[in-house]
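Omission of a single protein chain aside, the complex is shown with its protein chains in their original locations.
Going in written order, the chains are labelled A, B and C, and every chain counts its residues from 1.
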Amino acid sequence: MPQNVQKKTDELSVVLCGEAGQGIQTVEFLLTALLKQCGYNFFSMKEYMSRVRGGSNSTEIRISSRKVNAYVRRIDILFPLTRAALEHVRDRITEDTLILGERERLTSGGDTGDLKIVDTPFTALAKEVGGAIYANTVAVGIIAGLLQFERDITDHYLGEYFGKKGDQVIKNNINALSKGYEIGERLRGERYPNLDIRKNPEIFDDIIVNGAEAIGMGALCGGCNFVSSYPMTPSTGILTFLAQQASRFDIIAEQAEDEIAAINMAIGAWYAGARGFVCTAGGGFALMTEGLSLAGMLESPMVLSVGQRPAPATGLPTRTEQGDLQFVLHAGHGEFARVVFAPGTLEDCFRLSRMAFDMADRYQIPVFVLSDQYMVDCYYNFKRPDISGFTAENHIVRTGRDYKRYQFTESGVSPRGIPGNGEGFVVLDSDEHTEEGHITENLDIRTRMVDKRLKRLDDLRREALEPELSGERDCRLMAVCWGSNANIVREAIEDSGRDDISLLYFKQLYPLPANTADYFQGAEKTVLIENNATSQFGQVLRTEAGVNIEDTIHKYNGMPFSVEEMTDHLMAFAGRED
Amino acid sequence: MPQNVQKKTDELSVVLCGEAGQGIQTVEFLLTALLKQCGYNFFSMKEYMSRVRGGSNSTEIRISSRKVNAYVRRIDILFPLTRAALEHVRDRITEDTLILGERERLTSGGDTGDLKIVDTPFTALAKEVGGAIYANTVAVGIIAGLLQFERDITDHYLGEYFGKKGDQVIKNNINALSKGYEIGERLRGERYPNLDIRKNPEIFDDIIVNGAEAIGMGALCGGCNFVSSYPMTPSTGILTFLAQQASRFDIIAEQAEDEIAAINMAIGAWYAGARGFVCTAGGGFALMTEGLSLAGMLESPMVLSVGQRPAPATGLPTRTEQGDLQFVLHAGHGEFARVVFAPGTLEDCFRLSRMAFDMADRYQIPVFVLSDQYMVDCYYNFKRPDISGFTAENHIVRTGRDYKRYQFTESGVSPRGIPGNGEGFVVLDSDEHTEEGHITENLDIRTRMVDKRLKRLDDLRREALEPELSGERDCRLMAVCWGSNANIVREAIEDSGRDDISLLYFKQLYPLPANTADYFQGAEKTVLIENNATSQFGQVLRTEAGVNIEDTIHKYNGMPFSVEEMTDHLMAFAGRED
Amino acid sequence: MDVKELEPFPELDIAWCPGCGNFGIRKVLMQALAEMEMDLTRLVLVSGIGQAAKLPHYVKANVFNGLHGRALPPATAIKAANPELTVIVESGDGDMYGEGGNHFMHTIRRNPDITCFVHDNMVYGLTKGQASPTSLEGFKTAMQPSGVILEPFNPLAVAIALDASFVARASISDSEQTKEIMKQAINHKGFALVDIFQPCVTFNKLNTFQWFKDHSYYLEEEYNPRDRVQAFQRALETDKYPLGVFYIGPERPVFEERQMVYTRGTDPLYRRSCSHEVMENLLDAKMGNPPEVLQQR
Partner (left out) sequence: MDVKELEPFPELDIAWCPGCGNFGIRKVLMQALAEMEMDLTRLVLVSGIGQAAKLPHYVKANVFNGLHGRALPPATAIKAANPELTVIVESGDGDMYGEGGNHFMHTIRRNPDITCFVHDNMVYGLTKGQASPTSLEGFKTAMQPSGVILEPFNPLAVAIALDASFVARASISDSEQTKEIMKQAINHKGFALVDIFQPCVTFNKLNTFQWFKDHSYYLEEEYNPRDRVQAFQRALETDKYPLGVFYIGPERPVFEERQMVYTRGTDPLYRRSCSHEVMENLLDAKMGNPPEVLQQR
């Protein structure tokens, strides 16, 4: 506990837990918006059941001086909305957890045992100011009081937020917030005398988006103007985000009848000069593998966002996992080039999604943005991207009379024309084809076309993004991870307090840059961390980089790693400090 | 040439080449049947275009003293039916090739250059005996004469074969055969004085089936009683073979509306106690990957026969390749166990297909029989399998009142009940589920279920079929191959005359037995041979067995390796004999 | 049989929203099964994925809860592999007419003796409220912010166009009649489709309980469900949607009956095994003797 107390002074982990539909989201929205307004760094993640009402879902909101963008198991302040909620997070509750709830409601199913609940009559207080509906605002008020939010900011915000609902509602909300605020201030005095979470004026220019939005915005910046997909958790958010942009951006968003239609539509869109996109989960992607192979054969650009969730089959629809990497890498019959990105930060979600369109277009290949439920649902404040330099340049040519879609070139990539833009004809064929794009059975052309389609892997390797190294190559322990584990492992290493543990975060998983093995030269020990059971990236490292990592850390129960368990794992592998 | 002459005395490579629909198949049927009747070993392979009429297709029939079951490039006797046919195989024609054709027809498009055609008036001769329709029989007669088939056997056979068509037809055929026979005898004297192909009385008990039939028969022997698939070259033959057995065997054969329906039907069939089967090509399999993942989650047995053809997408529909291995290995979202067989002989097609059903049922996993166009279309005489010992034992239990489909067990495999067979209920769920099969979000159960599904890989590894080694482990060169290359590489090594080259033929590609690496200890050099561009099995050896083969031989123009080119490759790798 | 016997567990945790129309469908289905004295060990409930598709978990029966959109292929195969089983499919409008549309059409053509209940809430419930094929034009959702622009899918008209064996529509706002239609569908020999109006109280604020009540009525008593063209005409009515049995096709053999295997006896497949004799005969035929070689290769 001692260490915990220390930490706690400059950060707080607040968890809201209740049934689906109970209003957790309202608290979360208000609270995070106010945190931003008041200048606090925060991070939020969700874990939820596959049901629309009932069950037990929780949202974690971390408030901190330094930026911490990862899931912690620790709960400093818990708002359990139901008895079941309490059970749901019971094994995360420690002596230090402050449980704020309505005792009566929480003990209805029997005594809560050794859990000390600070009875907080949200509903009663809310009723005092105008009705039970204001209970959420009371809860927000508690954190506001605890952190001593400037009241003019909070009240102004509430005014704007509830503006349309009229003055009375605004007033009631402000009063509700005051009720909570008082409690918060009292708690601060009693429980958190040393609490000192620094504000950061820089964050006023930050944006707040979750992974789904970051991917969607990256896509838009990459020139995406056609998305066809079929809803599937955890990627529905990307799809609906883009659908909602259609009123402002020049984008067509179509809900397809199935995933097969989705990818075939998107390929058609690229053919006609648009920039097509599909977003789906592993199971939906399974239905796209024939279409993926088609993109390979047609040398059609394609961008696919695959959000992983625990599988096989329907699995745990709303949970997280990194179990589809090998599938994504090898999906589709036959041999053709592809690129797999796996962003591990929201910044990278944005950046790599944008890049994906450029890569896809330049190399005329499918490019994946591989994420997972944890990644798309989490959000935090981060620097507003500077988009001034971006141009989503179309790599298409005006066709001449003798245009050949599959003209042999040194790089393997032929100038891409589109129908109706020039005097030529653009002929695409899923059969093996001639340079003109017409069906052929000529065996020599076959060989040359295979080589043509694979040749671009050389350039792709050269252009491959290097893994991000934090710390020294010469280290006691190299912690290797990809995608959404990046921030978790980063913080775990920081928490370990050891500077002989380094982080190697892969954001491009295929192809790997030629010098990949070099990163592994100096480490005494190396450990590979994956949210799956079979070390899927380990296989990639072995076949692509000749790197063989024996030590692995796995988790595959549907939850992300927590920073704490990651720290424990790493300490165990690193052994005693020399 | 000297070496060739030597060889030729105990074997002949006869090639028929013409348009689709021109009657090559009739010659082929009659000739191979007569070869069998007369006691000659033979091998036949086809290469054909994706068209129903026209184009140029060829069939190679090898007749030999020793068993040679592989494609050779060499053509001893060529029957070109059209001018285009001549062009089609032109680069396989050498000085030693005897070209038998109707000169007028073959020179119609211009001079044939330096090709010496022995003018053989099939049509004229046929007309002499009763009509142009008998030209095919004249052609058969030539080989019959060359090999001095016993006339009572040929005539008896023709009598039976054309029995239903009446005596006149029989007589005309016999006469047509005689016309050819005379030519054949004359040619023997002139061109093949030393020809000495030994008959083998043992082959009278052999059977003649192609790869498709061998797989189908193996499936039937394995208890397959339900097949649902969608036609796709090169697997249509397996499907139609099984459909045609429905009048005799207790099997339901259904042409599904698409491949998705096919696999989901087959899974349903297993659930209800049948033994389901799907057969498709790489592209059709692409549509089955979601269903495959379902089988993984349900722990449903499933047998899939995937016939490879050049891809991506439609590719070269009627050609051959080994380009879908990595796809088959990693297809389906999420992590679950599977087995991949890749038979390289007809005997193994039969044997492994039968085993596949047993493995699938015992381990409740999907099992693949991975073949290719070359494998399913080739045929030769081989020992009639002894089926007396086979029982297609159903590994199902009668359910009790408290039956749990997913009961935790040590091996990971739970007793499999089916509905309507006992007092219990059989509950299957594509979501993560409890032991009872009901949907759950319990994270601990999730972890245990993942472990349960993967645990069986231990047993599967223990039971894995070892690769077949021909020659010594301690050798100059270990030639490693899988699937349909087995017989080609085997013969190439024999032809090389070198006993320091060994063959390692993998027929199970995943999982690999634990001792796999041992096979590679003694070789000075190792070369991996695959009909693809990216060494797909090489990746398996690296990740599964830690074996890293640098030297590789590839072909991916749609044709199988020929024995000759393989011999050249191997000699180049083996270097000079010490 | 007491309806209680159909409860799968003592303390069942049903994941549907309070007030969801699916509760009614479950109740009515259980009543229908109880009244029919269904042998539960021979009952198989098959479903895909969606809110509707969760139903099988909430009834005591054998369950095959497969993939989204893919309930019909396994259902067909289960019935074919063992015709002794009663096979009922529980599906949603997205599951059956969207992702599963191709199987919907071709299963009707196949005509297996199974029953298909489609919980039609005109929305994707489980994935939180996107349009479904049956969503009405203009229906607004997060995914369709300017409203649905596709023509709503008319499942009855399509089923009638495919000459489905039994085509009905029910509305869970009337349990009694829905139960009767369900029983009739289960008893019907051949493929039976019942599209059931089911309010989604959370994501469909347009097609509510009241809306369904207001926008439906029963086909008249004298209505003749044997007239295909008339059935089609009635299926086109959308001012108010008719309820009841629209169409009963001409009697024809069902899929499983037409399988050769059942001409040789009624045993389900699991009680049969590959006969060595037949196999040896097949091997005989593969020895290159005339005339099999021609026929078989």
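What we mean here is this: a residue touches a chain if its C-beta (ideal position, glycine included) is under 8 Å from a C-beta of that chain, and two chains touch if they have at least 3 such contacts.
Small disclaimer: the values here were computed from a predicted structure and weren't measured.
Under the touch definition stated at the start, the shown chains contacted by the missing one in the entire complex are A, B, C. When the whole complex is considered, the residue among B:246, B:397, B:443 or B:517 that touches the unshown chain is B:246.
Only one of A:80, A:101, A:284 or A:424 touches the chain withheld from this view, namely A:424. Interface note for the absent chain: among A:106, A:217 or A:360, the touching residue is A:217.
The omitted chain makes contact with chain A at the following residues, 29, 32-33, 36-37, 157, 160-161, 163-164, 205-210, 213, 217, 220-226, 228, 244-252, 254, 256-258, 260-262, 264-269, 271-276, 290-291, 294, 298, 379, 381, 384-385, 387-388, 390-392, 394, 396, 418-431, 437-439. The omitted chain makes contact with chain C at the following residues, 98, 101-102, 105-106, 108-111, 133, 146, 149-154, 157-158, 160-163, 228-229, 232-233, 235-236, 252-253, 255, 258, 260. The set of chain B residues touching the chain not shown comprises 21, 49-55, 230-233, 236, 239-240, 243-244, 246-247, 253, 255, 257-258, 283, 313-314.
Following the convention adopted for this analysis, only the chains that are shown with their structure count from here on.
Averaging C-alpha coordinates per chain places the centre of chain A 46 Å away from that of chain B.
Distance between chain B and chain C, defined via averaged C-alpha coordinates, is recorded as 40 Å.
Within chain A, residues 49-50, 55, 283, 313-314 each touch two or more of the remaining chains.
Along chain C, residues 15, 49, 67 each make contact with two or more other chains.
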